[in-house]
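All protein chains of the complex are present and in place, except for one that has been dropped.
Now for chain A:
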Amino acid sequence: MRILLTSTFAACAALWMGAVEPASADTPVTYTNEGRALFRFAVPDFWMLRTGGPREIEDTKLGDARAVARVMGMRPVTDDNVWMGFVSPTGVATIQDGIRYLEDVDKFLVKEPTINSTSNTRIGGLPAQVFRGTGSRDGRGVNFTATVIDLPGNRVVIAIAILRDGADPAYADDLNAVFASFRSLQ
């Protein structure tokens, strides 16, 4: 009996230790465009990545086809309250253009977006502008962080991180680990 209890405690302790391990991102992924590597980042452990690809989508009402660059999206396997996506749109060269691109995307991403803070920073050694804000989606509150990173060679990267209300705040570490792993390959 005593042996059983001790081993149970040991198992529980191991579980809890595992739960508080620091976030790690160990799977490098390279974003390419027409065979050219643009940048790379690491996907956190136990997350899944959707690679996407260049394609054309059409608004059925307007009948207007639009070319869309590759969107890479990822989320934890067990939690769909967290999401992060990268896109490097064609023809968007500067941070200012990137912000305009973002303005055209955010209304599809969240309803009633409110930007709480804007900051200039560096991500992976490159100049970047970060917008933090809130909105709603499917009737639930959403926290978003939209980032425009200026890549060399007349390109930008748009990164959007989403934490829905009720998401484990520890996932912010995973999201920041992705930003920490971001490197330009230009």
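Couple of notes before you dig in:
What we mean here is this: contacts are C-beta pairs under 8 Å (C-beta built on N, C-alpha and C of every residue); 3 or more make two chains touch, one makes a residue touch a chain; residues count from 1.
The criterion applied here is as follows: contacts and distances are computed from a predicted model.
This complex has a chain not shown, and the name its UniProt record holds, of "Acyl carrier protein", "Succinate dehydrogenase, cytochrome b556 subunit", "Lipoprotein" or "Amino acid/amide ABC transporter membrane protein 2, HAAT family", is "Lipoprotein". Checked against the full complex, the one of A:Y31, A:W47, A:W83 or A:F131 touching the unshown chain is A:W83. Although one chain is not drawn, the whole complex shows that of A:P28, A:P54 or A:G141 it is A:P54 that touches it.
Residues of chain A in touch with the missing chain: 4, 50, 52-57, 62, 64-68, 71, 73, 77-80, 83, 85, 87, 89-92, 97, 100-101, 104-105, 108-109, 137-138, 160, 162.
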